[in-house]
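Removed: one protein chain of the complex. Kept in place: all other protein chains.
Letters A, B and C mark the chains in the order given here, with residues in each chain numbered from 1 onward.
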Amino acid sequence: MKNNALMFLTLMSVWVLLNASLDPTLLAIGAGVSLLISFAFCSKCDVISGINLSPKAIAYSFMFVFVFIGELIKANISISKRVLAPSLPINPGIVQVKTKLKSKVGRMVLANAITLTPGTFTLDIKGEDLFIHWVDVKSTDVDGATKEIVSTFEKYLEVMYG
Amino acid sequence: MDQYLGQVVMAIGFILAILGLYGLLSQKNMIKMILGFSIFTTGVNIIMVAIGYVKGGTAPILDAEGNAVAKFVDPVPQALVLTSIVIGLGVTAMMLAYVMKLYQDKKSLNINDYKDLKW
Amino acid sequence: MDKKFMVALLVAAMAVILFPLFQSFEGGTQLSELGQYYTQNGVSDTGATNLVASVVVTYRGLDTLGEVTILFLAASIISFFLSVSKDDRIENRTVMSVTEILSTASQTLVPIIVLVGAYILVNGHLTPGGGFQGGAIIASGTLLMFLANPNHKLNHTIIHVIESTSGIAFVAIGVIGVLMMDGGFLSNKLFDLGTPGEVISAGAMPLINIFLGLKVGTELSNVLGIFVESQNEK
Partner (left out) sequence: MGDLLEIIGGVFLVLGSITMLLAAIGMYRMPDFYNRIQVATKASTLGLLQVALGVGLIMPGWAPKLVVLFVFILFTNPISSHLVARAAYFTKVPMSKDTKIDKLKESISKAHLKTVKTKA
């Protein structure tokens, strides 16, 4: 029930954003459609309820967004440098890292963040092991790679989805 | 730029259609032939949209208040293309179904392995 | 002669035949007579701001009915072709395990995709979109569901009920147009035309769009389901 209500609120906000108006007719239609969808497709989804809504977590979420956008821009600059350099300086490989995150949503966000940050790409995930394709391998052992790749985001995500 | 927009779009459509036709005829793999057919259909659709282009026209959709903008492109070819896209989709799905059945039968995607109707 | 060469020759000949068509094309400076009529009278006739939708749904509504029939036929043929009889069904199937990322994300993404489809349906007569587009988006939500869980079972009863109901409703709107109004088959003047630009306007158009979208969406979902289930054959 809680999941359905959260899904309903999410869908409703998406609907309002899509329509960009607060016309009562539209809102009524949106409420009906969202209710229908949240019961038809969300019988056992526990995704949204995994989000922690304490003030600290919200503050960390904002910080995470900024860190993430910074990393995304850095990723593009570094990849452009690599692409445009005549010698094509790459040193690829697949490394294994470990994450401490227990929640599924946290792991998903972590995997997506890793995919979008400099030189790393989540190739597979199995429990708490992530297999990452790294354009420029700096350390091949699990601990070193974990420190290089995961720890940037993990400290935020641990609070957000703790 | 607006002056030649119709020609540019039409040229793209012709190039796509010719490329798709070439792919359809030259490939041996049936999935690739279907891809070629899809590209051919896309090209034809683009040609149809380009025929309805009017110089300096905008999409035939009025603004929120219902006021007509000065110039529209022709809505008829666009409606036709909508129909054509849907039917193209149905045809593609059917071709894929046939290919799946053929593959289950002979475990081959090569068109040359199917000579039953060749004389 | 080499076959590749023949093909190239044929395509080149095709290009040569088509080239004059391209060369003679100048890009119109004004609309054709029909297009002119639609753009000038479309809004007052149908009350819809999306003229393409008004052509598809109202002016050429009969064609759209035929189009839906073709899609329905294609879906029927596919299900006839790929259906797996009970005897040929295998007990167990080995599939690639799905990544946790996708199965987690799809729980949120599928409802949002379906919602976007509904948005496109509801606003079909105002903004770019309409029945077919919204239906295709809904079906893409189903596709994501299958990707996240290859063993997902579609509830065929519900799908068939929705599909047939919306199909019948679509035809019923057309017939009511003939019987009650003077507008003829698929008349738009079943309801009040309203002010253009409002959600509830354009007569029967939003209703027709919604039925079309439901029909197309369920039909395409059904086709996807058949494709997935045909993997269970020996």
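Annotations for the structure displayed:
In the analysis below, contacts are C-beta pairs under 8 Å (C-beta built on N, C-alpha and C of every residue); 3 or more make two chains touch, one makes a residue touch a chain.
These figures come from a predicted structure and were not determined experimentally.
Shown chains touched by the missing chain in the whole complex: A, C. Checked against the full complex, the one of C:9, C:34, C:73 or C:95 touching the unshown chain is C:95. Residue positions on subunit A in contact with the hidden chain: 14, 16-18, 20, 72-73, 75-76, 79-80, 82-84, 88, 90-96, 111-112, 115-116, 119, 121-124, 126, 129, 131, 133, 135, 137, 140, in rising order. Subunit C meets the missing chain through residues 89-97, 99, 101-102, 105, 108-109, 112, 147, 150-151, 153, 232.
Assume only the chains that are shown with their structure count from here on.
Between subunit B and subunit C the centroid-to-centroid distance comes to 16 Å (mean Cα coordinates, whole Å). Chain centres here are Cα means. That of subunit A falls 33 Å from that of subunit C. Centroids built from CA atoms put subunit B at 36 Å from subunit A.
Under the contact definition stated at the top, not a single residue of subunit C touches 2 or more other chains. Across the complex, subunit C is touched by residues 7, 10-11, 14-15, 18-19, 23, 25-26, 29, 33-34, 37-38, 41-42, 45-48, 104-105, 107-108, 111-112, 122, 124-125 of subunit A. The touching residues of subunit B, counted against subunit C in their complex, run 3-7, 10-11, 14, 17-18, 21-22, 25-26, 50-55, 59-66, 68, 72-76, 78-79, 82-83, 85-87, 89-91, 93-94, 96-98, 100-101, 104. By the touch criterion stated above, subunit C contacts subunit A in their complex at residues 99-101, 104-105, 107-108, 110-112, 114-116, 118-119, 122-123, 198-200.
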